[in-house]
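These notes are about the structure you will find just below.
Moving on to chain A:
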Amino acid sequence: MNHLILAPILIPALSAVIVLLTARADLRLHRSLSLLAMLLSCSASIALAYSAFSGAPQVYAMGGWPPPHGIVFVLDRLSATMLVLLGVLGLAALLYASQGWDARGKNFHALFHFQIMGLNGAFLTGDLFNLFVCFEILLIASYGLLLHGGGQERLRAGLHYVILNLVGSAFFVIGLALVYGGSGTLNMAELARKLTVASPAEGVVLTAAGLMLLFVFSIKAAAVPLQFWLPAAYANAAAPVACLFAIMTKVGLYGILRIHGLVYGLDSPHIVRYAPFLLLVGGAVTLLVGAFGALGSRGLRELLAWLVISSVGTALLAIGLLGTEATAAALYYMVHSTLAAGAMFLLAELIREQRGSTGDLLRPGPNVTQPTLLGGLFLLGALTVAGLPPTSGFIGKAAVLASATHRPEVVATVYAVVLLGGLIGLVTLSRAGSVLFWNLGPSPDIQPRAAGVGRVLPVLLLFGLTLGMSAGGGPLLELMTGVAAQATDTSSYIDVVLRDSGGHR
Partner candidate 1 sequence: MIPIALTIGFSAVMVSMFMALFRLIRGPRLVDRILALDTLSINAIALLMLVGIYLRSDMFFEAALLIAMLGFVGTVSLSKHAVGRSVIE
Partner candidate 2 sequence: MTLLLVILIPLLGAMLPPLMMRWGRGASAGSAILVTLAALGAWGSMVPAALRGEGATFKLPWIPALGLNLSLTLDGLALLFSGLILGIGLLVVLYAKDYLYKSDPMGRFFAYLLLFMGAMLGVVLSANLLLTVVFWELTSITSFLLIGFWGHRADARRGARMALTITGLGGLCFLGGALLLGHLAGTFEIAELTSLRDSTLSHGWYVPALVLILLGAFTKSAQFPFQFWLPQAMAAPTPVSSYLHSATMVKAGVFLIARLHPALGGSEVWFYLVGGVGLATLLVGAFLANLAYDLKGLLAYSTVSHLGLIVALLGIGTQYAVVAAIFHILNHALFKASLFMSAGIVDHQAGTRDLRSLGGLWRLLPFTAPLALIAAAAMAGLPPLNGFLSKELFLEQTLELPFAAGPWWLVPALATLGALLSMGYAVRFGVNTFLGPQPKTFPKPPIEPPWGMRIPVALLVAGCVAIGLLPDLLGAPIVELAAAASSYLEVEGVHFALWHGFTPALLMSGIAIVGGVGLWYLQRWFVPVFDQSIPLPSGERLFRATIAGLVDLSRSAKRAFHPGKLQTAIAWMILSVVLLVGSALLVKLPRWTPSPADIDPSLLGGVALLLLAIGAALYFHRRRAVSLAILGAVGLLLSMGFVYLSAPDLALTQLSVEVSTIVLMLLALHLLPAQSVKERVGLHHLRDGVLALGAAVVVGTLTWLLLIDPPTSATSAYYLAQSKPGGGGTNVVNVILVDFRGFDTFGEVIVLGIAALGVYAMLFGMGLPTRWTRPETPDESAYPLMLGVVARVLLPLALVVGIYLFLRGHNEPGGGFVAGLVFSAAIILQYLASGIGWTQHKMNIPFHPLIALGIFVAGLTGVIAIAFGQPFLRSWFEYYHVPILGEIELASAMAFDLGVTLTVVGGLLMVLVNLSKLPRSTSVRPLTLAEEED
């Protein structure tokens, strides 16, 4: 068996442990160690992706206990995609943080790597309770990271974030109890198998469980009306933390894809017939609410937070459309929006610093110290986020719209919603750009320092990747189609995981 599958979990855990054991050592040592670890786990993720895309899914039984009784890790194409995405994003965020942010509080690198560990675990696990545990790890690390840097606003936003997510976790546990109560197992593949043979009585409990889990994942994904935790949290987080948080909502979407797309099957009778409809409507409402909320934002980071919500809506909409093509579009869009949001949050921080006391408020203020660089990057970012060509945002949006043409009964509504959301996004970002870079007030006496290479490089890296996603859109969409096909093929998933129960005991 291939132990490499553990690398995305163990490498971050080990580096966090070493950082803690040497808690009194110099911060520079921690930085180098941390960066090295991130680089290693990112490379491991890429290696895993290579094997996942060229072969069958791999199953790893923890402790040697055979599925469905023990905990399993399952590496399929969907997991691999998310692993690579996280690796790249984490690398960029860490690079940025190492330029100074990590010194503004305690235990940054340990918390950071624990969060990476939790995220990787969530993407790899094939066991529902283990998913909960990994959610807990990533959530609690994110609380710590959110509070990093201190300050009144951050503490208040952090408090709300903690409490709302705790409520979500409580309901997750209730959902898990329902799953076990209805099926007698916590293993995803076994649950999928049970769902195909469930009796009517068991079916009620399993349906309730599925909807409860949908609720929990929607909280994580910040779908309306469960998005209240996001705007304040993202707007007040430290820049590298906000960058990493760009993938947090995608964890919720991953959960929906995995549990409802794969285990339950979105058109199965056990999840109520109106589940895809819920996703469609919920996605549409989220899209518009997010765009609308961005329009009325007073600060750049708040604006970006609302646009993140809007992008979640688009992805939900695409998932609700059903079908390999639509799911592939959703996946492409998820990857694009994560990279773009991460880059934009880092950029927003650079802009904020260079505008003196005005900060990132969207009113006339002094010119930034590096108008060409930041203005150009902002333009690129705005195009990417708004979905204008030739960026990956355009390709993602076009892919979603193209897949909607296969559902004539909803195509008009979907088009209206997506295009309207796109227009509002366009208006919002052009207003923001105009006030940040054109509508300039008097210059301050002391011009803030220009951003160094160390902090611009992560932004360039992430934007470069989105441009690569656009240029290589053809092969990438094909890859995503393969991912989508495998991610909805319930019967082969059951076969691969449960066949392995030849066991080692």
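Everything below uses one rule, namely that a contact is a pair of C-beta atoms (placed from the backbone, for glycine too) under 8 Å apart; a residue touches a chain by one contact, two chains touch by 3 or more; residues count from 1.
Here is how the candidates were picked: all candidates are chains of the complex that A comes from, given by their letters.
Keep in mind the model is a prediction, meaning the values are calculated, not measured.
Any copy counted, the candidate of 1 or 2 that touches chain A in this complex is 2. Of all residues in chain A, those touching candidate 2 in their complex are 1, 3, 6, 10, 13-14, 16-21, 23, 60-65, 68-71, 105-108, 110-111, 114, 117-118, 121, 129-130, 133-134, 136-137, 140-141, 143-144, 147-150, 155, 160, 163-164, 167-168, 171, 174, 177-178, 180-187, 200-205, 207-208, 211-212, 214-215, 218-219, 225-226, 228-229, 231-232, 272, 292-293, 295-296, 325, 328, 379, 383, 388-390, 394-395, 397-399, 401-402, 405, 411-412, 415, 419, 422-424, 426-427, 430-431, 434, 437-440, 473-474, 477-478, 481, 504-505.
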